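Of the protein chains in this complex, all but one are displayed in their positions.
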Amino acid sequence: MTDAVDQQPWQWDETTWRGHVEKVRAGRSLLPDAPHRWPGDARVAVALSFDSDYETPSLRDGETSPGKMAQGEYGRRAGLPRILELLDRWEAPSSFYIPAVCALLDPEEAPRYLERGHEVAVHGWIHERNTQLSFEQELELLGRAVDVLTAQTGVRPTGIRTPSWDFSESTLEVVKQLGFAYDSSLMADDDPYELLDRGERTGIIEIPVEWIRDDAPVLMMERFQGLRPYMPPRQLGQIWKDEFDAAYAVGGVFQLTMHPHIIGHRSRLVVLDDLLRHIRSHDGVWMTTHADLAAHVAPGLAR
Amino acid sequence: MTDAVDQQPWQWDETTWRGHVEKVRAGRSLLPDAPHRWPGDARVAVALSFDSDYETPSLRDGETSPGKMAQGEYGRRAGLPRILELLDRWEAPSSFYIPAVCALLDPEEAPRYLERGHEVAVHGWIHERNTQLSFEQELELLGRAVDVLTAQTGVRPTGIRTPSWDFSESTLEVVKQLGFAYDSSLMADDDPYELLDRGERTGIIEIPVEWIRDDAPVLMMERFQGLRPYMPPRQLGQIWKDEFDAAYAVGGVFQLTMHPHIIGHRSRLVVLDDLLRHIRSHDGVWMTTHADLAAHVAPGLAR
Amino acid sequence: MTDAVDQQPWQWDETTWRGHVEKVRAGRSLLPDAPHRWPGDARVAVALSFDSDYETPSLRDGETSPGKMAQGEYGRRAGLPRILELLDRWEAPSSFYIPAVCALLDPEEAPRYLERGHEVAVHGWIHERNTQLSFEQELELLGRAVDVLTAQTGVRPTGIRTPSWDFSESTLEVVKQLGFAYDSSLMADDDPYELLDRGERTGIIEIPVEWIRDDAPVLMMERFQGLRPYMPPRQLGQIWKDEFDAAYAVGGVFQLTMHPHIIGHRSRLVVLDDLLRHIRSHDGVWMTTHADLAAHVAPGLAR
Partner (left out) sequence: MTDAVDQQPWQWDETTWRGHVEKVRAGRSLLPDAPHRWPGDARVAVALSFDSDYETPSLRDGETSPGKMAQGEYGRRAGLPRILELLDRWEAPSSFYIPAVCALLDPEEAPRYLERGHEVAVHGWIHERNTQLSFEQELELLGRAVDVLTAQTGVRPTGIRTPSWDFSESTLEVVKQLGFAYDSSLMADDDPYELLDRGERTGIIEIPVEWIRDDAPVLMMERFQGLRPYMPPRQLGQIWKDEFDAAYAVGGVFQLTMHPHIIGHRSRLVVLDDLLRHIRSHDGVWMTTHADLAAHVAPGLAR
């Protein structure tokens, strides 16, 4: 194998490009056999999730102005109460991924999620960029995040979603060492699958995400990065309905990621409400947390 | 506390990240108790505002080409007369935030706002970036802006909206020293709240804004920054209607920010006209200036 | 007056900021008095225009790859013949602004415009950025452009639209020295006006343009600048209809700028065809070239 340091990608030998592609890869699908695929013979599994980031993505970038802080605060103060009420109304148990710093800013938030039937899971320490960390640093920060959430809720989280869905060279090893049952940060499929570590089975379940099923890419405003909320929310709602309808048609998983400081605005909750009405107008819908979904598909790991 | 100078945000100690988050923060909500929340037992408060920036955002950036100047001039020459006529027609008292340089370019503009029942309030000297100023500089520029508007109208403005909604480390202190009753630049809620200064009550009312309820983010053209008016105005109108409808449903505040050189174009005023028709088709709408809204909720500060 | 070299804009004295704002400015409106405002007692004036840039904006930036060249070539080869047929069908005399280099690449193009009842006018030498030129260079390039078009068509053009609507410190003086009757590059109004040179009348007519009434900002693809055609063309068509309708309502001017290599694509000409059907469904429409519009409003200069 040639030293790759000074090479252009088109000069890489096969070992090099295969190494990159196969470092972390999708293994077997964990979609249970039909029929009786989902609990209660449901036809589709719906896994809603919220990343309770608030001020941390700005803090992570060192952007600490009162304006940026207030934008995040909106999610906790104005968006979250409405979201929790809405989830109650539609009986939609969901997963909340909360950075430890956010959990510390309001120590009652994570316990409240549990009380209302939702899942609390790990989302980093301060929404850090794991790709800039050493293995030891990444392990330490995520370990501390597990400790904070466990101490606050009395329950050790079984799942992790990495901040910004970033995945460093070390992330898979860290996820293994911390004993998580599942990760929800990658996107090689619509349905759950087992993660492979350089071709080896890991026993870790991946519940895949997608930028399409995320409110942030097209609704977020990042003033100095040229990002604007150009997508009309009602059009985004149609995309999500189309994603759900296709999942329903094949009996798969419809997974969705949102943020209280983004979807929690009045003109956007209209869309989430409408989506839940659409979903609930179908028979055979299993609304579940990511943790319960992972537990349900876990037997597939043993096959 | 560790010296934070060379630290990454994920290395900050708790004092550091709490310090950033809690520097300026939302205190108690100033939404009056229901019923009889709004004057005349209205069900919703509607606070429209216009930032009469014209040439100043370009000047502020040192972009002084005749093309940029003409783009701003359009707002004063073509957009504003139509807007004033439209506000008259719908009986919609509004708030106009005008940089002092704009007020000096047409000394009859600010008085005309007052004559037609609108509010005149502070919007910086030349739409400066306050985050690049020292405390003394920021105080001096805003003080001069107050003086210009007071001299022109005979009334001292009670409110401020910072240029671009920027908030420096000094802004809150400057707002306090200049004796403003309210600020309208932050976004931690949909309804008015009291600003906290490192946890301490300030007696300053915040009437929050949002990029969603602003014409600039999705309609502005910034040729060399990659910003384009990708949002069809009628779709933006639907978003604003959704914001209003939700405010109406809960009896809250619907606040909106526009710019004469942006919304004042023919194909966009169609949308504002349509929004006002929608609002006026409801019973129990209190259309008000930001100053009157602040005065109405001010008793909540004493609780 | 303080030396402005090292000053921030918020430190400028009044002479400085007034100097920037008043360098080139809108003077009196040249909208004729109503009634009998337009020829044949029409209710609205419609001035369509096309900037026949083709390869030149890429050449101007030194982007000379065959891919970029082919993108421009599309306009001349595929787009233009369809546009000319469509304008014939709707009896819509229009103005074509063609860089001299484009005119030289196909010497039959400019004469063909004239033969079909359209106007040929100046659009720079190679779509150069005039803001990077000295006064002498700008004068020389535009003078050569006038000569090329005059030689090809036998008619000296009376109008200019600067490339990219850029306006240097020298542009107005160059326009005066070359004896143009009108310019169409600025945007301080919807209706024609007289240009002022530091407050002095110039006798030059401005027929204003706007990014809103231009196909390029929201339909152009610039791969490495992050610009994408995010606006669905039919939505853009609605915006243009709204602009026309409002112009019709007040008896003003509806001016539109397009590019054969942008609007000339099949899915976009649908929209132009639909717009012309909409316009032609109204009584009292005066479809005219910019030159004829300028000539019609020119008596207003003498008032």
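Think of it as A, B and C in the order they're written, each chain with its own count starting at 1.
Just so we're on the same page, a contact is a pair of C-beta atoms (placed from the backbone, for glycine too) under 8 Å apart; a residue touches a chain by one contact, two chains touch by 3 or more.
Since the structure is predicted, the reported quantities are computational estimates derived from the model, not experimental observations.
For the chain that is not shown, the touched chains among those present are A, C, taking the whole complex.
Interface note for the absent chain: among C:Arg60, C:His118, C:Arg213 or C:His259, the touching residue is C:Arg60. For subunit A, the list of residues touching the undisplayed chain reads 8-10, 12, 14, 17-18, 20-21, 23-26, 131, 165-168, 171-172, 185-190, 208, 210-212, 217-218, 225-227, 230-232, 235-236, 238-240, 242-243, 245-247.
Where subunit C meets the missing chain, the touching residues are 55, 59-62, 64-67, 69-71, 73-74, 77-78, 101, 104-105, 125-126, 128, 132-133, 137, 141, 221, 226, 228-230, 232-235, 265-267, 269-270.
Heads up, the rule we're going with is that only the chains that are shown with their structure count from here on.
Because contacts link the chains only in sequence, without closing, their graph is best described as a line.
Subunit B is reached from subunit A by a rotation of 90°, derived from superposing Cα atoms (nearest 5).
Contact of a single residue of subunit A with at least two other chains is seen at positions 226, 230.
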